[in-house]
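The complex appears here minus one protein chain, its other protein chains still in place.
So that you can tell them apart, the chains are marked A, B and C in the order they are listed, and the count of residues begins at 1 in each.
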Amino acid sequence: MIIVMRTDGEARDADAVKDKILDLGLEVCEAIGVNYHIIGMIGDTSSVDAESFKLMEGVEKVIHVQEPYKRVSRLFHPENSVISVNGLSIGGEKLAIIAGPCSVESKSQITEVAIEVKKAGAGFLRGGAFKPRTSPYSFQGLKEEGLEYLKYAKEVTKLPIVVELMSVDKLELYEADVDIIQIGARNMQNFDLLKAVGQTRKPVLLKRGLSATIEEFLTAAEYILAGGNENVILCERGIRTFETYTRNTLDISAVPVIKKLSHLPVIVDPSHASGIWWMVEPLAMAAVAVGADGLMIEVHNDPKNALCDGNQSVTPENFKRLMDRVREIARIHNRKL
Amino acid sequence: MIIVMRTDGEARDADAVKDKILDLGLEVCEAIGVNYHIIGMIGDTSSVDAESFKLMEGVEKVIHVQEPYKRVSRLFHPENSVISVNGLSIGGEKLAIIAGPCSVESKSQITEVAIEVKKAGAGFLRGGAFKPRTSPYSFQGLKEEGLEYLKYAKEVTKLPIVVELMSVDKLELYEADVDIIQIGARNMQNFDLLKAVGQTRKPVLLKRGLSATIEEFLTAAEYILAGGNENVILCERGIRTFETYTRNTLDISAVPVIKKLSHLPVIVDPSHASGIWWMVEPLAMAAVAVGADGLMIEVHNDPKNALCDGNQSVTPENFKRLMDRVREIARIHNRKL
Amino acid sequence: MIIVMRTDGEARDADAVKDKILDLGLEVCEAIGVNYHIIGMIGDTSSVDAESFKLMEGVEKVIHVQEPYKRVSRLFHPENSVISVNGLSIGGEKLAIIAGPCSVESKSQITEVAIEVKKAGAGFLRGGAFKPRTSPYSFQGLKEEGLEYLKYAKEVTKLPIVVELMSVDKLELYEADVDIIQIGARNMQNFDLLKAVGQTRKPVLLKRGLSATIEEFLTAAEYILAGGNENVILCERGIRTFETYTRNTLDISAVPVIKKLSHLPVIVDPSHASGIWWMVEPLAMAAVAVGADGLMIEVHNDPKNALCDGNQSVTPENFKRLMDRVREIARIHNRKL
Partner (left out) sequence: MIIVMRTDGEARDADAVKDKILDLGLEVCEAIGVNYHIIGMIGDTSSVDAESFKLMEGVEKVIHVQEPYKRVSRLFHPENSVISVNGLSIGGEKLAIIAGPCSVESKSQITEVAIEVKKAGAGFLRGGAFKPRTSPYSFQGLKEEGLEYLKYAKEVTKLPIVVELMSVDKLELYEADVDIIQIGARNMQNFDLLKAVGQTRKPVLLKRGLSATIEEFLTAAEYILAGGNENVILCERGIRTFETYTRNTLDISAVPVIKKLSHLPVIVDPSHASGIWWMVEPLAMAAVAVGADGLMIEVHNDPKNALCDGNQSVTPENFKRLMDRVREIARIHNRKL
């Protein structure tokens, strides 16, 4: 952290700042110029509150130099992390393809979709049991029953299952039944939920919040790693912009940026990013071209009658086609599906 | 809901849409022009999924006419709601002034601040016990101990207390000890938490999410009212914009818009909106000038040493001055502090 | 400007950075800590290109300490600037009230509105002659004819006129006929236009761009002052946010922020900020409560038949009422209308 002092200030102002830094157990370094005067802090400043310096006499600005996250940072873990899920790997040479419907609607629906996506090459099955819906009057998911159907589909296909967790009180159930716990975009800063999954050792798929910066996204992931759970997969799923044609705007640049800053694997969800089924294929191709470690795709056997997100779901036929196109792109990066 | 059909479509496409509407138990009305063809649905469309129409053959667009909320709407409750809290009213002639520190730091701190803000005319005491912090390494609040100190400060001053609830498992504790349950901006769409407080009859102060539209804000409130709890106070606390000088951007227009659309009281939090103590007074004046039903102000007896948000906290002296300025504005609207 | 070096870098990297700073005629100051190494530049860095340092070996970040504007800054001109227009002042005790229709539609319309707004207390007449319209098929203004009508209305009422300039080739005409040249939001970074009005000594009313930060807004104003024209009035007119109920979102905090950073007067346009006539009055009250130096209000004698922006125009009757409410707020700040 760097404190910029006003140049018209008093010497005792700078002294007070330096004393405060020393009181925090940190060291001081100082540089005085003609038109500015800066005081740096040396040591671990991750728990220092910048606010407390902003109010001191003579202080003009407080500038952060260090990122607010540590365990998530590539500085502390230079190699790519590879997350292991039931014998499969996420973050390695093989891309992780997670596919399935927005919501589990019936035993036959989820099983049928699971069989189809497996046939097309998906490695993981997604499906919503407890659904976060904007309106209290929308379908809220089949809940525990939905989970049971997912377990059945897993039994049939052997695909590990990825399910969104919405509250701490269901965590025990998820630990027993689910292979990857998903934390949704709206809960990216639900800190109690992050702390709770940080206490488990289950793989966690953390989605980026609707208007979160990459730094906030990584700092949310830090909550999970700080709890001791290093099995975190990050998912870019579109951010809110002024554009209204698409549901969100896929931030494709987030992939190389996150790969630069962090060792955690990053996947892309083109279904939520666009909200439009015919855009899923080109965006999936772009995601793999830019270097994503995997994809999360909504697939529904009957999108027109889906209980949720039908417009962004591709059919099993289109999913197969998408996989073929994506495979060609993956090859360019020497990666497999 | 209005379905816009492509004009180059087939007659059977429109027939399929009309059949689907009738199947939903709704009535159809239709208007065919030279360059468009629209099909309207008549009846309660609040639980109809627009997505399911978007995918039908020949459909170009689906346009929402009705708002996604009902109980929150002024259409269903033309009079202003006045929320009663321990004999005090929010939403009536008298403005609700909620003041206190970001975090409870000690028994003496919260009690001292409580006495000061009461003296200056505040009607309610705020204070954080469980804190939602962006970084896992920041001070997370005194938790249960903090609640105890708030109860003590309430005993001394008789000020009802407003405290943020972060997870469902603490709800019982809050029902017993807290007068107004605050739901923070980051939890505005934590639907499980909204449903839980909807089951109580405690007043709930719901803060607008960082990048939520007013419609989303009101639809989040609908979750609480749909559970049967009509004691909801809305709080505009600044939204995220490209501006970096202030912490957030106060959306002052939200006040008249919400008063138009809804019967619920609306208060403004200029401390979080700006993040800068010297802006709190002018923004508080603007908020009352625009018609807010109250204010939420961070006051700290020693901002320089505050454990959280010191830079946006005013001292008791400045709070007193602010109250005097705000009182003059309130008078113009025939309201009292 | 501060250069943050990587701590795992080589000594010669820092040497190269220091040499480059010295080559630019600036001085170096340096602070080396355990986990960072910073190199500061001493001297006038306003024309130094940060980009050229970012690419040097061992450089991690380049941090700006100084603002990119000078003449606009309150540091260089501590007193408030008061702009003189035909004997009237903007930025002094008396608030500047600029009122009139979006577009000049006819001689009688503009003259009638001018008489009405003058009667209600406005000090300046606004009216569009050349109109920047989103669609090429919308009414583009009466152009030169519109200017003539404005001059006639000015003759009748003695109100100075404020008219938007859209291109350099009309500047000579505006210098002769117009009292305040308005630069619209969409042209805030039309640098050639800014340079051109910077060469005149006419008062310029510069509107904030739709998604401009305050720093960008002030830096755009710097273009005008750098040309030698110090007669600049800034106008906050709403920024783009995710909210769709209002046309834009009034950034009320921009007023105290700009007053802190700059000596230039700041006025507020609640008509464009909201786009809704019934919101103009409460927002105007908020603007004066927060400390604005004036208001720009769209007034139309027949909003229902206005050729442009009818929905955000108030009638002369409503304008009179607004002026009465605003006068009460102004009194609290010891200001007059």
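The criterion applied here is as follows: a residue touches a chain if its C-beta (ideal position, glycine included) is under 8 Å from a C-beta of that chain, and two chains touch if they have at least 3 such contacts.
Just so it is clear, the model here is predicted, and its values are computed rather than measured.
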Residue of C:Asp179, C:Glu222 or C:Asp293 in touch with the missing chain, whole complex considered: C:Glu222
Which of C:Lys18, C:Arg74 or C:Arg240 contacts the chain that the document leaves out: C:Arg240
Chain B, residues in touch with the chain not shown (by the definition above): 2, 4, 27, 29-36, 38, 40-44, 61, 63, 65-66, 240, 242
Hidden partner chain, residues of chain A it touches: 211-215, 239, 241-246, 249-257, 261, 273-274, 278-279, 282-283, 285-291, 325, 328-329, 332
Positions on chain C where the hidden chain makes contact: 46-47, 49, 51-52, 54-56, 68-69, 132-139, 166-169, 186-187, 189-193, 195, 210-211, 216, 219, 222-223, 226, 240, 277, 303-312
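Here is the rule we use: only the chains that are shown with their structure count from here on.
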Distance-maximising chain from chain A - centres being C-alpha averages: C
Cα-centroid distance, chain B relative to chain C, in whole angstrom: 31
Between chain C and chain A, distance of the C-alpha-averaged centres to the nearest whole Å: 39
Contacts with 2+ other chains: residues of chain C: 242
